[in-house]
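Every protein chain but one is kept in place in this view of the complex.
Chain IDs A, B and C follow the sequence of writing; residue 1 opens each chain.
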Amino acid sequence: MTTQPLGRTIRTVKPIPQARNNFERTMWLFMRYSGLALTLLALTHFGYQHIIVGTQNITTAQTVNNWGEAGKSINLGQFAWRAYYMAILGLAMLHGMNGVRQIAWDYIGNNKTAYTVFMGIVVLLSVIVTILGTLALIFGATAK
Amino acid sequence: MAHYHQFDALVVGAGGAGLMAALYASKSVKTAVISKLYPTRSHTGAAQGGISAALGNIEQDKWEWHAYDTIKGGDFLCDQDAVDILCKDAIDAVIDLEHMGLPFDRTPDGKISQRRFGGHTNNETKQAVQRACHAADRTGHMILQTLYQNCIKNDVKFFDEFQMIDIIMDGNKCNGIVAVELSTGETHVFHSKATMLATGGFGKMWKITSNAHSLTGDGPAILLRRNLPLEDMEFYQFHPTGVYRMGILLSEAARGEGAVFINGKGERFMEHYMPTLKDLAPRDICSRCIYQEVQSGRGIDGKDFVYLDFRPEHINKWFEADGNPKRIDAHYLETRLPDIIEFARVYLGVDPITDPVPIQPTAHYAMGGIPTNNNAQVLADESGNLVEGLYSAGEAACVSVHGANRLGTNSLVDLVVFGKRGGIAMAEYAKNASFHPINKETVHQYSEDSLNAIRNSKGTERPAAIRKELQVMMDEKVGVYRTGAGLRQALEIITDLQARFKNLKIDDRGMKWNTDVSEAWELGCLLDLAEVTAAAALWREESRGGHYREDFPNRDDKKFLNHSIVWKNGKIEIKMKPVRITRHQPVERKY
Amino acid sequence: MKLHLKIKRFNPEHDKKPWWGEYDLDVEPGDRILDALHEVKWTLDGTLALRRSCAHGVCGSDAMRINGRNRLACKCLIKDEIKNGQIVIEPILGMRVLKDMIVDMDPFFAHYRSIMPFLVNDTPLPANGRERLQSPEDRQRFDDSTKCILCACCTTSCPSFWARGEYIGPAAIVQAHRFIFDSRDQAAQERLEILSDVDGVWRCRTAFNCTESCPRDIKVTKTIGEVKEALRTGVIA
Partner (left out) sequence: MEGLMTIVKEGWRYKGSGNVMWMAHRISGLGIMFFLILHVFGMSMSFFNPALHEIMLETYKTPLFAVGELGLAACLVFHSINGTRIALLELRPEWWLQQKKATQYSLVATVVIGVPMILIMAMASINHFVK
């Protein structure tokens, strides 16, 4: 008779980065974590700007006030605003781009040309806009 | 123009028997499987309770005991050398299945778990023994899946949703089959060296049945048409526990786990009939006892059904009465019998944990079928001549290991043991044989003509109406109880139905997925098989196992310790084949 | 009881587009929907085509959309589905319709085959010629996924599968789970790699339609989640 300790067997597989395709897994995780972070960031942003301040009251002057003026030194509060928006900008763009990629893959993934062209446009547009936004956040708003 | 294919070994039917044969044949020769259903839809998947093997994992057991139980259960009509093979090989077969990946339930020490089943006993104490290996109550499902998985692993070629219509015979040699591809309606000629028919049972000739709509006995019926005989067709098993009115099976495993029958007076009536095994007596006996209760007005509310009671507290009460120390609870039943509990809930709206379940006997299993030897080779007559290149296994075949009544769980054993032997025999044969020439231009003509005849018929009789009349009549006259007068009437009615079958009303004249035509063709098979069943039942003037004649209530070993071999060549012809008896002389059957 | 049955019909041999067949029947409330379909086929219109075999929910032949959700026709009773005297029947979604309720199942089985649906264990068999041992707890671990009858209810209810037929689909993942979590199996690595492809397990968007539609009550989404977890952590527990 074999005697073998019986109970629950727990096995492991090779470290997952060696798996054939790790990209989808990374993006999947990123979508969850960035999504959770964005819930906090984006909702507070939206709540503050659209409800507390109100869209009708937003002006360029206010932006200058929040972000600090380009070329001038900034205080801690203005730095916080910039960091906050930088985080939203980065996370939301990556999150959104990947979301669009998933959707495009679903519907036009079989047509390689259409898929590449479409994603090319989306990525180009997003990247340009992100760079513009990042520069603005680095240098600050220009006073009129 | 028909499509043409060539394979060394050809298996028709992708149930347990067919897949097992294909698995073993494909290890050495080019093998294909043809099935009218996707393999995983075969009715083996419906088998619930278990597969027996004297593993002795829980209590002492011997394959010799298994063999004796099988022979006694079969009312001494089994060929005893075949039974020895069945029960000895069962052990290896079950272990083999485990190695292939079958997820059997386990004992605490990690071995295959076993449970009780009707008619399985410890020959010394005469008490029920735990012999049925199980995977919850879906053992057949797991066997079918495991075998299909291993066929995929072995790269077996499958022709799914191809229906066999004819076999290609040349004298006494089988050279393959003709099949129709259901999705296109085109015919395909399959040319082979060795061919196996594993097309399953034919329970659809009865109305109350546990059998699938697809179980129409195509294989045996085709052989009858090609002037080959069938064996023991009068022996058909009626399972005692079918869901009332629907016939859906509630496995004997329920009684293996402690359920009992209850009549209208609330009595556990099996105690009066079979004092030792009680509710675990073999199926033929239980079915008859239920009928007797019903006949004597002790059905529930005087109606034609009784209860199967597996409420946990009641089971515990009976365990106590029987001196069995085991105690169970609802959770235990839910894990051991999840599916059949669900069947009762879904189809009857009855929760077996809190209420008794109405049941009635249901047509279940064909002990008879295509006569074969112990290597699954098809026999051409009563004296043991072979049909060259033709094999058969599973419920379609009759080895005969089940005799006059099959013990629960023995069918699955039959599939794997004789499926494997057949597969190996086919490969051996195919390796040494060459392809026998066939006439590619004409072999499929008969099949096409017979299907087109149905497709283009402009009569008035709906096939479904004929089928229904056949089924209702068979329930009444060729059921658990039979009489000479009833059987003669049955034969007359069948002849009449066969005449009406020539005047069919068919709506669908298309080629693609024409299930109207295929169902009608299947009805033709059922009619032929019903005819030989009734004829053989009329011929056997005794009562034995699943065959009970009210006008001949006793077993008659002098005259009928023989298999019946029946031909239908224009008219019915019945011959006898002696039963092979080795160690066990017939005795009276008591439990 | 009166039943008005609306069936989406399509016969490739003479229809360009699907059409609604409407049938009035007299039925028993406790009958299966399959019985009603047979009633149509056997007494009103023999051209109606559907797959069926076991008639009690264990073979997986007759998946179809009943009142807009995937069900086995043989496992639904008329009284439970009938609404305003009517039941609507359509073929399952996302597969090519061959005729009436019959769809092309080949891609479905191709996905099934792609995940190596068989036990792989190259270690020597036990020397005593007996079974490999497995504890009841280890056996229980994958019990749920062994119930699958490959009916395709789940896969064809999945919006991600509708969107992209290449998605391997919940049924194939359930089958992979059955082997990945079997303590006797040794090919978990390979299967997980196959499942980590673009059209593998990460295509699952946690829609839960699969779980809701499984006639065998398999917790499909949970099963998929366990595969994802194994893929995330590298631990199969």
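Note that a residue touches a chain if its C-beta (ideal position, glycine included) is under 8 Å from a C-beta of that chain, and two chains touch if they have at least 3 such contacts.
Bear in mind that the values here come from a model prediction, so they are computed numbers and not experimental data.
Of the chains displayed, those contacted by the omitted chain across the entire assembly are A, C. Of the options A:10, A:58, A:83 or A:117, the residue whose C-beta touches the omitted chain is A:58.
Interface note for the absent chain: among C:44, C:120 or C:207, the touching residue is C:207. Per the touch definition above, the residue from C:30, C:136 or C:159 contacting the chain not shown is C:159. If you put the missing chain back, the residues of chain A touching it would be 31-33, 35-36, 38-39, 42-43, 46-47, 50-51, 54-56, 58-60, 63-64, 67, 70, 85, 89, 92-93, 96-97, 99-100, 103, 106-108, 111, 125-126, 129-130, 132-133, 135-136, 139-144.
Interface with the hidden chain, as seen from chain C, comprises residues 65, 67-69, 93-94, 157, 159-160, 162-165, 205-213, 219, 221-222, 225-226, 228-229.
As a working rule, only the chains that are shown with their structure count from here on.
For chain pairs A-C and B-C, the one joined by more C-beta pairs in contact is B-C.
The innermost chain, defined by the distance from its C-alpha mean to the mean of all protein C-alpha atoms, is C.
Between the Cα centres of chain A and chain B there is a gap of 62 Å.
Separating the centre of chain A from that of chain C, both taken as means of CA atoms, is a distance of 37 Å. Under the contact definition stated at the top, the residues of chain A that touch 2 or more other chains are 4, 6. Listed for chain C are residues 133-135, 138, each touching two or more other chains.
For chain B in complex with chain C, the residues that touch the partner chain are 37-38, 40-43, 45-46, 92, 94-95, 98-101, 103-112, 135-136, 138, 141-142, 145-146, 149-150, 152-153, 183, 212-214, 246, 248, 339, 343, 346-347, 349, 462-465, 506-508, 510-516. Contact residues on chain C toward chain B in their complex (touch as defined above): 11-14, 30, 32, 38, 41-43, 45-47, 49-61, 75, 77, 98-100, 102, 105, 109, 113, 117-119, 121, 125, 129-136, 138-139, 142-143, 146-147, 149-150, 178-179, 182, 184-185. Residue ranges of chain A in contact with chain C, taken from their complex: 2, 4, 6-16, 19-22, 24-25, 27-29, 105-107, 109-110.
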